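The structure appears right after this line, and notes come after that.
A protein chain is absent from this complex, but the other protein chains hold their places.
So, chain A:
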Amino acid sequence: MNRNTELLKRFFSNRYSRNDYQQLKGMLQENDPALEELMQQHWDEYQDEQLTQTSNLSATQLILHRNIQPQAKQRIIKQAFNHFSKIAAILIVPLLLALGFLYVQLEDFLFQQHVVVEVASPTGSRTSLNLPDGSTVWLNGDSHIRYPAVFNKNREVEIEGEAFFKVQSDVEHPFLVKAKGVSVKATGTEFNVSAYADEPEINVILKEGKVAVLNDQQDELKQMASGYQFRYNPNTNASSYTPVNATGYSGWINGRLIFENANMVEVVKRMERWYGVNIEVRDQELLRLHFKATFIHENIEEALKLLQATATFKYEFEKRKLKEDGSFTDARIIITKK
């Protein structure tokens, strides 16, 4: 057989032919034991090679560290028990129970396992934060997230509103985002979840990797591929799955307000949250309009002017009224037909 480590090394260094690929594919599909032998040879030779780059795996090291900790504690307890049992098992059992109880209490206290953190991002603002496992979350306006100060078994967070997640890989502990009774389950991915209380649907957009969307019975609703959007209404069970420009939808984390063929209803809702204003559309037929636009530094007035240039509507700022308590009413914009 002409199979040698050269084939693997060509594949490894991205210098392989279509025939090379077919050969490797064949070995993989047939579970050919030769593959392990060849790869081991490569591994043995690879040991002597000098690595020219380094990759920062400190997050992985942290995750491993966390994963091996509980077992380390159990071991200490087990060893202590073995030791004591040799002296006087009967006397020591009640004492150990008491100690164990204290230990659990103390651990809860020390490791803050029941402390829940809640972060809210007010209307008109964007907030980013790091979770205890090294994942990053961006919170859009009028949104909040709840998560434990220390992740236990699962990495579970709860949101209302819109958030973009960049999840740190941890093969042992899936990451779960709960919203509207639906869970989005991921290991290491990037995705956007939008679930505002005043909207009937939860909207998940996957930028990279894979996620599963589960209902409140933990049944799988959809296994998503990157570049797709899954919309689901928990009340009616209606859903849709469509390809989208995922980068456009996550643009808000970089301060970009992007509309890709969005209808007036969506535009109004997103602008209200983005700028912290109230917008009222007076003419029903305007709701049928669709917009395509990207705003980066524009203020609300500039944004409205640009939108107005592409469509047949006009806008007007309502004067803020002085309320009885001395404060002003919220800014209000009225949109009407031209």
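Here, a residue touches a chain if its C-beta (ideal position, glycine included) is under 8 Å from a C-beta of that chain, and two chains touch if they have at least 3 such contacts; residues count from 1.
By our rule, contacts and distances are computed from a predicted model.
Under which of the names "UrcA family protein", "RNA polymerase sigma-70 factor", "SSS sodium solute transporter" or "3-oxoacid CoA-transferase subunit B" is the non-displayed chain listed in UniProt?
Of the names offered in "UrcA family protein", "RNA polymerase sigma-70 factor", "SSS sodium solute transporter" or "3-oxoacid CoA-transferase subunit B", the absent chain's UniProt record gives "RNA polymerase sigma-70 factor".
For the chain not shown, which residue from A:34, A:64 or A:149 touches it across the whole complex?
Going through A:34, A:64 or A:149 one by one, A:64 is the residue touching the chain not shown.
In the complete assembly, which of A:51, A:197 or A:309 touches the absent chain?
If we include the chain that is not displayed, A:51 is the one touching it.
Provide the residue numbers of chain A that touch the chain removed from this figure.
10-21, 25, 28-29, 35-36, 39-40, 43-44, 46-55, 57, 60-61, 63-65, 67-69, 71-72, 75, 169-172, 187-188, 209, 225, 241-243
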